[in-house]
Structures are given as structure tokens and as C-alpha cells.
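With one protein chain removed, the remaining protein chains of the complex are shown where they sit.
So, subunit A:
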């Protein structure tokens, strides 16, 4: 097959052969006519030369006709080749279009797979660090019970209560007591030394104490009775119990809840 291609490539093109043959015909016909014209005027003997030229001319003419027939056939083949080339072009366009669509689909699928993998990773991560919903709800209760996220319903401007322990409340708490233990005794205090002891004087004791609970100290979750509007004014036994629990119980809430 390769040999045939090489030989085919080595063969002269039909156009070249045709033009060459035509040139030969022109030259030979001119020579013949000139020879005949000379022989008429000069009557010189031309042994065999005239026959030779004529034979050549006839041969070239025959070649030319055969080559022209070949050229006509080649013209028809060329038309078929042009049709096939157009078809090849169309197929190429179709293939390119298909390739583009496949590329697009691959991109979409790759993105979807990546996102799915990321989601699975998040799910796995969440599963590893899962927290009991009960615990979360318990903490939410505690946080909200201390009125740290919303003022009590009966709060009005001027109310000394705050959603955080105030300075006086801190002093009147356990830390404040611990620092004043040596001067004021363990439990009590002289009335006149209330401020020095870091505690609010009775006259300034808030009517509606803001419960200073510490979540990390692991107290029991407050009852719903402690929520807004239901808490009686002043210190109550329940709050004192909570304080007692806060001071004594240092375990984490999760162990209580479970």
C-alpha cells in the first residue's frame, strides 16, 4: 500500500502530461507544415523524415485524446471527492459538538461529585462531634433562666438589675466573701460594715434579685417556675438552694442530666 502511494506520488500529474503532449503536437504540426511547404518549393528529398514526423504526430494526437478522456474521468472523481470532503467537514463539526457536550457533562458531574464528597465529610464531622440535644436544650434553659438574653417582663428603666453580675453582686458573692473572710467572720457581718464587707446594705437589697447563676458550675437546670413573671420578689429558698448547689457542686452539667 505504501509502495503504491510512493509510485502514485512519483507519477506526473495529468495536467502536466496534457500540456507537454499539446506542446509536442504544436511543434510537430508546425514542422510538418514547414517541411511540406519547403518540399513544394525546393523539391528536396527528405528520406523518411516526413514519415517519422507524421507518425510522431499521429502518436501524440492519440496520446492527447487518451489523456483528455482521463482528465474528464478525473474531473468526475474530483466532484465526488468534494462531496466527501464536505461530508467529512460536517462529521467533524458533529464530533466537535459532541465533544463539547461531553466536556460540559463531565464538568457538571465532577462538580456534583465534589460537592457530595464535601457534604459527606461535613456529615461525618458532625457525627463525630455530636452533642445530645437534651444537653443543648438544658443549657438553653439555663442561659435564658438567668435573664441574660432578655430583660424580665417587669424590668423598667431605673431597675438596677443587669444581665450580668454587677460589681456589688460580685462582692456579695462567694469570691467577695472569700476575700473578706478574715475581717468579717465566716457567716455574718456587722450592719455597719456591710459596704466594707462588700455586701449590699439591706436597704439597698434589690427587691427583685437578678439570679447570678454560673452554668459551668453545674447547677441543676432551673425549673420553669423561675421564668419571667413567676419568680416571687426577693430571695427565695430556691435561689438560695441554687447558690448552695453552685458553691458545692462543681461537676459538669452533662453528668447530672444523664
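Methods note: contacts are C-beta pairs under 8 Å (C-beta built on N, C-alpha and C of every residue); 3 or more make two chains touch, one makes a residue touch a chain; residues count from 1.
The criterion applied here is as follows: contacts and distances are computed from a predicted model.
K.L.:
Look at the options "Mediator of RNA polymerase II transcription subunit 9", "Neutral amino acid transporter 9", "AP complex subunit sigma" or "Glomulin, FKBP associated protein a" and return the one that UniProt uses as the protein name of the missing chain.
P.N.:
"Mediator of RNA polymerase II transcription subunit 9"
K.L.:
Among A:14, A:144, A:166 or A:180, which one touches the chain that has been omitted from the display?
P.N.:
In the complete complex, the chain left out is touched by residue A:14.
K.L.:
Which listed residue (A:49, A:94, A:118 or A:134) would be found touching the missing chain in the intact complex?
P.N.:
Touching the chain that is not displayed is residue A:94.
K.L.:
Touching the absent chain: which residues on subunit A qualify?
P.N.:
Answer for subunit A: residues 4-5, 7-9, 11-15, 18-19, 22, 25-26, 29, 32-33, 36-37, 40, 50, 54, 57-58, 61-62, 64-65, 68, 70-75, 77-81, 84-85, 87-88, 91-92, 94-95, 98, 102 touch the chain left out.
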